[in-house]
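A single protein chain has been omitted from the complex, and every remaining protein chain is retained in its original position.
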Amino acid sequence: MTSHNTLRTQSHLRVALFGAGRMGEIHAATLMRHAGARLVGIVDAHRPSAERLAAKHGVAVLEEDAVFDGADIDAVIIASAADSHPDLILRSVAGRKAIFCEKPLARDLECVQSVATVVEASGVPFLLAFNRRFDPDFTALAHRLQAGEIGAVELAIITSRDPAPPPIDYVVKSGGLFRETTIHDIDVARWLTGEDPVSVHATASALTTTAMRDAQLPDTAVLTLKMPSGAIVSINNSWRAAYGYDQRVEVLGEEGMLKLANLRRDGVTRLGASGTWNSNPEPFFLERYANAYSVELDHFITAVRDAQTISPGVADGVKALRIAYAAEESARTGQSVTLG
Amino acid sequence: MTSHNTLRTQSHLRVALFGAGRMGEIHAATLMRHAGARLVGIVDAHRPSAERLAAKHGVAVLEEDAVFDGADIDAVIIASAADSHPDLILRSVAGRKAIFCEKPLARDLECVQSVATVVEASGVPFLLAFNRRFDPDFTALAHRLQAGEIGAVELAIITSRDPAPPPIDYVVKSGGLFRETTIHDIDVARWLTGEDPVSVHATASALTTTAMRDAQLPDTAVLTLKMPSGAIVSINNSWRAAYGYDQRVEVLGEEGMLKLANLRRDGVTRLGASGTWNSNPEPFFLERYANAYSVELDHFITAVRDAQTISPGVADGVKALRIAYAAEESARTGQSVTLG
Amino acid sequence: MTSHNTLRTQSHLRVALFGAGRMGEIHAATLMRHAGARLVGIVDAHRPSAERLAAKHGVAVLEEDAVFDGADIDAVIIASAADSHPDLILRSVAGRKAIFCEKPLARDLECVQSVATVVEASGVPFLLAFNRRFDPDFTALAHRLQAGEIGAVELAIITSRDPAPPPIDYVVKSGGLFRETTIHDIDVARWLTGEDPVSVHATASALTTTAMRDAQLPDTAVLTLKMPSGAIVSINNSWRAAYGYDQRVEVLGEEGMLKLANLRRDGVTRLGASGTWNSNPEPFFLERYANAYSVELDHFITAVRDAQTISPGVADGVKALRIAYAAEESARTGQSVTLG
Partner (left out) sequence: MTSHNTLRTQSHLRVALFGAGRMGEIHAATLMRHAGARLVGIVDAHRPSAERLAAKHGVAVLEEDAVFDGADIDAVIIASAADSHPDLILRSVAGRKAIFCEKPLARDLECVQSVATVVEASGVPFLLAFNRRFDPDFTALAHRLQAGEIGAVELAIITSRDPAPPPIDYVVKSGGLFRETTIHDIDVARWLTGEDPVSVHATASALTTTAMRDAQLPDTAVLTLKMPSGAIVSINNSWRAAYGYDQRVEVLGEEGMLKLANLRRDGVTRLGASGTWNSNPEPFFLERYANAYSVELDHFITAVRDAQTISPGVADGVKALRIAYAAEESARTGQSVTLG
């Protein structure tokens, strides 16, 4: 029996997915629901993971080479381990596959810059998956700022806290708090203000676990970005918010303030003898940005098919990472770092 | 080319959809995403509507007879005009198709009761689509009540207001406020308290439009249900909530209160010189209960396949309607009506 | 040494206070702070109470006769036991003392009506202390309704719940839930809508304590008032709100809704692993209406001195009590009661 889906096959974007982990699972499910794309197969260095996810959706397990050699893949989603990103990006560019890439572009700044140069020169469609840019609430905030609802921006507070630190091995490998977590907030700062900072200052502490304290790896930090307009953005991060995933933004402008609240897990309130109780913010990014992931991939699929501009792109990744590196330096030296 | 979906075909529930209107569209989209069901085709008296929705999802347009004659349909969704419900239910029972039915069962109480008798005698799986029963917030509230979080229920306030009255022709045909809107709240009252009322009192007014006032058709009403335990449920309805679709419940028990807030359209707050603004509650049921529709159909599909109990069933529809009729009588006479 | 206060003595309203209980204490403290009045002395049948409160404020303990015989008292505050009210009112009228009277006017409706007739005929200034009328939030709501902010009123929900029932002896003596608690909400309904109901329906239960259940004394009730305009007011009462004193109002009009939230005990929120906690509503009326008591007495003092209109007056007390009696009848019979 043939499926009702075959009618639409011709115009589908044919997508291969690298990475069968948490983000891979989300993207696979989104692809399966999307009328404009078809998940062709899944690649994962850990083959049982690839097999499990492929079986769930009735698609093939693919070898990496098969993705790049043939002509039957239009686009790739790179959601594999960070180490693999530069190579997969470069092979995708060579094979003219549109690229949807989870951060980071690469582990170190030099490599990031060389990958970015290649991507930009190639003209291959590229989306860097900064999820906040696709969240309905963040998007509403951005539109209302751009519409001038509170006039010129003067001060912004970005609160971004994880419920718990990652395992210390992962922290070391990923480059730590600034490159792993803060980089999202730096991108939000650039996006919402429409400016690139002229300087950054960071203060950081290692507080959450014995391992983090012993290694003096920052898990708590405050950044100050000064923008050319004079607007100031303050970012605060922690890897220990006992109450869940804390994602708030407030922007003060000449004529008032716009702010984003956390999403609560449910809408039930209990009033009892010992107080009034509400549910907490969502536990972590998978729940908080569930909608964003879907919008993000839809933007990619639609933009690739219709040859529209894709944003954020590779340059946004480079800029955010450069600021994250400068913040690391500031946290080490205690001094502000001027940005070029 | 064969679809990746064919692997799962054997275990799919094969579903025919009656009605290509707003609810039909929602159910069709949910079916297309559901791994355990397959939308075989769509029936609508207005054939262009059926064709449009069928084309959207790449499925067939079916004739009514074709649904009931063959063996290749396991279940039907009845989301067509209310007049067609009794006949479609009876034909489905005869054809042993599992039935997912939007309210009402039928227009008048006698017909409802005779349809219900047939359904119950047949043992054919039947779900009456009272959407609140599947909303995550309502469900959380119900579970927490059952878990005894506030002890025995003493008082409940159910607020249920539409943004605007339906067209007057529809009001007349549908039986009006109590049978169209209040019936949901009556079902919520029964569900949350686990009791059937011993009496109902209703007060109603016609206030919203000239047409409603001239015809003295209620668009604003307050009901009081008294439960055998002594718990009192107060329902308030309006067809003119300028701020959107207002769906709140609060339940007071021996040890405190549980309450449900409205869902807001977004999480952005603006503070300006003239005050602090938040977005309104969702505009209407399609947005407010979007999740519920999906959970509801999933419950039906899963329960039919696994031969589990389905709830709410046909008896819930009969009981709620009987109370709605009693409320109409009370609103007319001004007197409480005792329920058997 | 003479006090700095003596300079203002001539223009002071000289006030005697009947009742050194909770309300008496509040009114005494307010008087002591008020530049336009002077607390001359305190009367209480239980002399040690009078002495204690008089000593606290450095004022005299007075005999009842002394208050009415001389010319050095301008006004009385009647905050003594309810039984004493009719007689104190009548003596005050006879002595031409302005009267600030806590509810009730009297225990039974006949007596209330005859007292009211005497007061109204006399022209003696009279304030019936319905505290909600002086609360800043209730007042803001009333003004905004009158200003037409939401157009014509269509539906109002008044929630009024005490943390716990009074001692059963007090319940019996005071006439019970409707005359003790609901009467405030009835007055609020009249005040906010500007209408007198054409009918009332009440449903009541005895749920909170064994004593209340055994005596079948209502502690949980829902009232429906229908207004001449068609507007419907729904009042819900309970004497067991484990979370404190619950005082909310919402009014739905043609163009939207105005609602009053409870006052919280403090503005601190805690987010922890087990949820988000806020403080509860204020524990009871003394805390919730602390401001109202001060505004109320100021209104009385100012209005008496400047010969302005005082509201609410004795007629408001009569009207509210008549509706409360009708509600009692309705709760007994289950039938609506038409009001003249």
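Labels for the chains are A, B and C, by order of writing; each one numbers its residues from 1.
One rule holds in what follows: a contact is a pair of C-beta atoms (placed from the backbone, for glycine too) under 8 Å apart; a residue touches a chain by one contact, two chains touch by 3 or more.
All figures in this text were calculated on a predicted structure; none of them were measured in a lab.
Contact with the undisplayed chain is limited, among C:S11, C:T117, C:Q146 or C:T269, to C:T269. Of B:G36, B:G95, B:G151 or B:G272, it is B:G272 that touches the chain left out of the display. Of the candidate positions C:A37, C:L88, C:A106 or C:L260, contact with the unshown chain belongs to C:L260.
Touching the chain that is not shown, out of B:L90, B:A215 or B:A242: B:A242 (per the contact rule at the top).
Shown as candidates are A:L13, A:A231 or A:I323; the residue that touches the absent chain is A:A231. What chain A contributes to its contact with the hidden chain is residues 150, 152, 154-155, 157, 159, 161, 199, 201, 203-208, 220-222, 224, 226, 230-232, 234, 236, 238, 240-243, 246, 252, 254-257, 334-336, 338.
Contact between chain C and the absent chain runs through residues 1-9, 33, 57-59, 136-137, 140-141, 144, 149-150, 255-263, 266-273. Against the chain not shown here, chain B presents residues 241-244, 264, 271-273, 275-281.
Throughout what follows, only the chains that are shown with their structure count from here on.
Remark: rotation between chain A and chain B after Cα superposition is 180° (nearest 5).
Greatest centre-to-centre distance from chain C is found for A, with centres as Cα means.
A comparison of C-alpha centroids places B closest to the centre of the full protein.
Mean C-alpha positions place chain A and chain C at a centre distance of 58 Å. Chain A and chain B have Cα centroids separated by 39 Å. Inter-chain centre distance (chain B to chain C, centres taken as mean C-alpha positions): 43 Å. For chain B, the set of residues that touch two or more other chains comprises 150, 255-257.
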